[in-house]
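This is the structure I want to talk about, given as C-alpha cells.
Missing here: one protein chain of the complex. Every other protein chain is in place.
Order of writing sets the chain letters: A, B and C. Residues in each chain are counted from 1.
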Amino acid sequence: MRLSSRLTTGGRINRDRPLRFRFNGKDYQGFDGDTLASALMANGVRVTARSFKYHRPRGIVGHGPEEPATLVQLEGEDAAGNCPATAVLLREGLSARSVNCWPSPGFDLGGVAQVLARFLPAGFYYKTFKWPGWHLFEPSIRKAAGLAPAPAQPPSSGHFEARRAHADVLIAGAGPAGLQAALEAGRAGKRVFLADEGSEAGGSLLNRTLSIGGRPALDWVANAVAELCGMENVTHLQNATVWAYREHNLLMVNERCPEQDSILERSWRVRAGEVVIATGASERAMVFGGNDRPGVMLAASVQAYVNRWGVAPGKRVALFTNNNSAYAVAADLAAAGLIVTAILDSRRHIPQAALDLVPDLPVHPATVAAGIFGHKRVRAVLAAPLSGDLAKWIRCDVLAHSGGWNPTVHLWSQSRSSLRYDEDLAAFLPDSAVQNCRAVGAAAGDLTLDRIVAGGADLPYAIEPLWRVDVPVQRGRAFLDIQNDVLVSDVHLALREGYANIEHVKRYTTGGMGVDQGKTGNINIIGTVAMQQGVPIEQIGTTTFRSPYTPVSFGAIAGLREGTVLLPYRHTPVTQWNVDNGAVMYEAGARWQRPGYFPKPGESLQEAVNRECRAVREAVGVYDGSPLGTFELKGRDVPRFLDFIYSNVMSSLKPGEGRYGLMLSDDGLILDDGVAFRLDDHRWLLSTSTGHADVVNQHMEKLLQTEFADWHAMITTVTSQWNNATICGPHARDVMQALGTDIDLSPQAFPFMSIRDGMVAGFPARVARVSFTGELSYEVNVAPRHLMALWNKVMEAGAPFAILPVGSESNHVLRVEKGFLSLGHEVDGTVDAYDLGMGWVMSKTKPDYLGKRAVMLRRAGGATRRELVGILPQDPNRQIPEGAPLTPAGCKEATEGLVTACVWSVVNQRWVGLALLENGHARQGETAHVRLQDEVIPVSITKPVFHDPDGTRLRS
Amino acid sequence: MLLIPCPFCGARSESEFIYGGPVRAARPDPNVVSDADWVDYLTVVPNPLGPVQEHWWHARGCGEWLTIWRDTRTHDIVEAPDEIE
Amino acid sequence: MRYDVTLQRCGLSAVFDLKGAADALRNWAGDMLPPLPDHPNTRTGGGGVELYHIGRKHWLARAPLAQEEVLEAQLKPDACPAEISIVRVSDTLSFFRITGPDASQVMAIACPLDLHETVFGADAVTYSELFGLKALVLRCEGGFECAVEQSFGDMVEDYLTLSCRQKPV
Partner (left out) sequence: MQKYSLFSLARNALSGHRNWPLAWRSPPLKDRYDVVVIGAGGHGLATAYYLAKEFGVINIAVLERGWLGGGNIARNTVTIRSNYMRDASIPFYVKSVAMYEGLTRELNFNMMHSKRTMVDVVQTWPKLRELRRRQLVMDIYGSTYEQITTAELRRRIPALTGGGPEARLPVICGMVHTDAGVNRHDAVAWGYARAADAMGVEIHQQTAVHSLLRGAQGAIEGVATSRGTVRANKVVVAVSGHTTTLTETAGLRLPLRTMNLTAFVSEPVQPLIDVIVNCPDSGFYFSQSDKGEMVIGGAPDMGQSFRRDIKQHVFEDTVSAMLSLFPRFKKLKLLRQWGGHLDIAHDASPIMDQTEVPGLFVTAGWWGGYKAIPAGGLTLAHLVAKGAPHPLMAAFTLDRFRHLDFVMEAGTTTAR
C-alpha cells in the first residue's frame, strides 16, 4: 500500500526540493526538511521495524531522539547503525534499512519468537540453558544479539574534530525557554554558548500552533534567532546535542553536520561559568493492551507530523490521554482535516478549558483504551469505561496517546543535582542544584508557553497519572518498554521473585536498557512497581541517568586524537640519519624512537648485534645518547639535596667530578640510577635514565617545593639543550683526537667519571667520561643544532678505525657482559641495592636519606632475598628466554628466581645471563635450574660480570 | 575534568596537572620513630569521605606544586591556595 | 573547506632560562634586560629582547638568534651568583606560528586554554598544553605563537597540519 499521506499544504518542508531515498531496498521520495520518519510516513510506510525479543511488527511512535521503535541502519558512505528514523535528516540518496528483521519488517521470519513468547518471561536465561553447558547455547543466542551490524570500516572521506570552548553561560536547548535565556544573557554581554539537538531552533513550538502576543509563535522564534545571530558574543549551534554534564561545569556537545563539509562530526568540550538546562520535556506512553501496534503513536508526535512536516499519520485518529495536552493535539488534527473519532480520557472530570478547545469532538471521560484491533496497523481501539459499562470498539487508523510529560532532566541529574517528585505534574523535577546550573521552561516543569514567554498563549496543563490500564476487558500485551519488549507481566514476575529494587527490576527485565535508554517508558516501569508495591512513587525513585543523553559516535569523541597524540613521538637530530642508515627503530622509553640495530642487507638481528658489539669491544662504536634525562641544578643547598635523594654521598664531589648513584623512593624501592656531576661550586648536572627522566624531575620538584621549601636549589631541564654522541671502544680516544679538541684527553687530566667543557670538532661541547658499555667512552654533548654535523665528523674521524653506529640491542649485550643493571630488567620493584651486590651505594655515614630506613626495615624482616647473579648455561650454545623462572631442581613448583637477561657474549663466545635467585650470592659455583614449559635447563651460578671484572678498560 | 586553581596561573584544566597524592603527616625522624609508626607513615594515607588535602603539580604549566582541599564525594574544591601577585 | 590560517615552523630563538628572586636577578642582569614583568604570565620587551614571566621566580629571556652570543656574554650564566640560575635553552624550544582569521579555531583544537582576547590579552604568555604536550603559548601579530620541547617538534608539526588541513609554509 503506497498511498501518499502528505497534506496538500503546510509543514516546514521545502516542497520545491524533492529528495530521493531508499528504505529496505525500495525507492521513495521526500522533501528537504523531512526526517526519514516523516518521509516514510508521507509515503504511507506503516510497518517500519520489528521488536528485539518477540519480533513484533512496529511502526513509528515518536518524532525525536526518544523514538523507541523504529531504529534504522544507514548504508553507504555514512554507514551507521541503530539510528532512530525520527532523528535521521533526509538527504538526497540516503539509504537506510530497518534493523533486527529479515527479510523485511513486513514479513519477518524471527516472528516465530512470538509463538514462544510465554516461554520467554523476564530472566528466563538465568533459569535455563544450563545443561550441559551455556557454551552450547551461546553461539545461537549471540546470533540473535545486537541490532544493526557494526560499521564495516571507518568513513572513507572526511574526518572528526574535537575542540574546546569557554563560555559564561551554556544553554542546552533552543526552544522558547532556551532562546529566552540566550537573549537575556546575550544582551547582558555574556559569552553565550547555545546548543540545540534539533535541525532548527524553536523546540516544541515547531510542532504546535501557538501564538505569542497575538502573532504566530514561530515569528517570535525567527526574531530571536536573528537577534542572537547578530551578537558577536553568542555561539548558536543547531544539530548539536549536549550529551554529558561533567564535574566543574564541563559539558560535552556533539555537533552533527557542522559548516565545513569535510568534517563529519565535531565535539565541543565546553567549560561554562553557568549552565542553563532548557531541554524541554518528552511525552510518555500509555500502557495498555496492544500499545505497540503500528499506528499507536505519541499524541504530540502525531501533532508534529501534521504541523511540522505536513504529513497525516492516518485519516481517522483516536486519542487516549490522562492530561490536557492531547486536546490541543486533537484541535490541530481536526483543523488539518483529519477525522478525530474519539478522545478517551481516563479522568472523570476534564477541565473546561480543555473541552472548549474541541467543542465538536466526541470526548469520552473516565474511559481508557483497553485493546487494539489490527496486527500490522491499527484498525480500531477498544474503549473501556472505567465504570465497567460495556466496552466498545471505535474505528481509527491511528491511536494517539499521551501519558503526560517528563521534564528532560538527564543533564540536571548528570550534574549530580537532585530530583523531586511533583504530585501535580506527576513527574520528577529538578530540585536543588549542586553545580552552578539552573533548569528553565518545560525542563523545570513549566509545561506551558504562557509560563515561559510573556504573551505566550497556551492551554493550562493538568494531569491525573495513569501508570497502566488495569481493566478486566483488557486484551493483548501491554508493553512498558517496546524496544526491549518488556511487559507489565515481566515487571510483576520480577517483583514476585523478590527483585524488588527498581534497579533489580530494570536488570531482570532489561526495561529501559535499550538504545533509547527508556526515555518514554522508564517512568511507567517505576509507576507500575509503585502500584504493585502500594508505595508512593517517590519512594521507588528513578534509575540513574547516565551519559550520554543520546548515543555519540566514538570518532567524534576522539576527534583527531588517535594513537599519536596518546603516544607522542620524539626525535633527535640523528633520528633521520639512523633511519636512512637502515636502523630498525623502536620505542625506547619516554616516547623516544631509537635504533635497535643496524642490519646489513641479508643480515640477521644476531649477526648485526654481534658485529656492533665486536666493534665496541675491539675498535670503536658510537651511539646517540641524547634521550638521557639531563638536569642542571643550581643553588647553595644542592649538595645536601643530592645527598638526600641519592643513596650515596654526592656532596663530596669536586668540580669536574661525577659519581654514579641510586635514587630510592622513601619506601625503599629503586626509582632511578644515574650520574651526578659537579660543574662548579653551585652548579651541578644530573643525568638520569631515559625512561625515568620525567618521574625524577617530578620527584625532585616535589621535594624542593613541598618538603624543603626553605632549601635553595633550582632545577632546569636541559635534556634537549645538550644532545650527545657517545664514542666508546678502545679507539675512542683516537677518534676524539682526530676530531680535534682543546680538552686534554690523557687519563690523568681527564679520568673516568669526570666532565670537561671545551671545543670538540669546532663545536662548544661538554664531554663526560661515563661508560655504559664497560669500554673507554666519551659522551660528547653539544647543542642539538650541531649534533648532526658533529655526528658526520665522528663517522669521518672514526672511519680509519672502522667505527660503527650501535643500537639499543648491542648496548643491552654490552651492559649484560659487564653486569651493569637495567631498570627494566633486574630492577622489578622487589630488589634493593644489597640484592644487586651494590651495598657500597648505600651510605653508612649519612644518618638519613630517602629509602634508607625502609631498606633496613625490610631486610630486618628476614624474608628470603632474590639476589643478582650471573648464569652460564651449561650448554654454552643454549639461549635462555628472558624472564624464564628458576625453580628448585627444575621441578614444577614455586619459583626461586628468574633469568633477567641472556645474551650472546662476543668476548666469551657463549650465551651468558643475569638472574635474580634466592640467596644467590651464597650459591656461586652451584647449579640452578631454568624451568621451561617442557624442559629443564641447568645453569652454573657465577658472579654477575663476564668482561673486564676490575674495570681497567673503562678507566684506561 | 577538574578546574584547578593554580596560584600563579589561575584556574586551569586538570589535564595540565599531574596528581601528587594526598598530603601526608610530616615525615618523622627515621632514626627515632618505631618500625610500626614508620610503616604507617609510608603506607597509610588519609582517605576521607569528604575533604582531602592533596598535592597537584602544574607540570604542563608554570611548574608550581600546589595543594588544594577537594571533597572526594563531590570533587568540589573547598579550599584553594592564595594567588601570587 | 579548510581553515583560513597560515602555519609556520619557526627557526631557533636565543632563549635563556632565568630563575631566582626578582631583585637578585635585577642586580645581576637588570640593565641588560627589559624591566621584569610584574604580573604572572605577562611579558615585557626592549632592545630586541623579550622577557616572559612564566612561573614563580621564573622568567624566559628571548631574542633573535643573532643576539645569542651577546646575551650569553652579558648574562654570564657560568659566573652568576648562587642565588640565581641562568641557563641557555635556545635549542630546547621549537616555535610555531598560527596566524590568520581562523587561528583561534585551530588553537581550540590544540589547546585547552581560554584564549579569548578579554582573558588572554596582547601581552599574555603562559605555559599550557598543545596536543597534550607542555607548550609555551603567546599572542603574536594576527594570531598565536607556540613552542614545545624541541624533540616533539615534528609531532606537533604533524598534528597542526592535521588540524588545519594544510602544511606549514
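The criterion applied here is as follows: a residue touches a chain if its C-beta (ideal position, glycine included) is under 8 Å from a C-beta of that chain, and two chains touch if they have at least 3 such contacts.
A quick note: this is a predicted structure, and the numbers were derived from the prediction, not measured.
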item: Chains in view that touch the one left out, judged over the entire complex; value: A, B
item: Of A:L7, A:A85 or A:L147, the residue in touch with the unshown chain; value: A:L147
item: Given A:I557, A:A738 or A:I941, the one touching the chain that is not displayed; value: A:I557
item: Touching the absent chain when the full complex is considered, from A:V488, A:I537, A:L671 or A:A854; value: A:A854
item: Contact footprint on chain B, counting only the chain that is left out; value: 1, 14-15, 19, 22, 35-36, 39-40, 42-45, 47, 49, 52, 54, 72-75
item: Residues of chain A (touch criterion as defined above) contacting the omitted chain; value: 78-82, 118-119, 121, 124-131, 133-135, 138, 141-143, 145-155, 160, 162, 244, 246-247, 250, 252, 269, 416, 489, 493, 496-499, 501, 503-504, 507-508, 515, 517, 544, 546-548, 551-555, 557-558, 561-567, 569, 586-587, 667-668, 824, 828-830, 854, 857-858, 860-863, 881-885, 887, 892-895, 898, 931-933
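Heads up, the rule we're going with is that only the chains that are shown with their structure count from here on.
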item: Of A-B and A-C, whichever chain pair has more C-beta contact pairs; value: A-C
item: Centre distance in Å when chain A and chain C are each reduced to the mean of their C-alpha atoms; value: 32
item: For chain C, residues contacting two or more additional chains; value: 112, 132-133
item: Residue list for chain B, restricted to those that touch at least two other chains; value: 13, 59, 63-64
item: Chain B-touching residues of chain C, taken from the complex the two chains share; value: 39-41, 54-56, 58, 112-113, 126-129, 132-135
item: For the chain A and chain C complex, residues of the former touching the latter; value: 161-166, 191, 259-262, 271, 559-561, 564-566, 568-572, 591-592, 627, 632, 634-636, 680-683, 712, 714, 716-721, 723, 783-785
item: Contact set on chain A toward chain B in their complex; value: 246-250, 269, 271, 416, 434, 666-667, 698, 701-702, 705-707, 847-848, 852-854, 857, 860
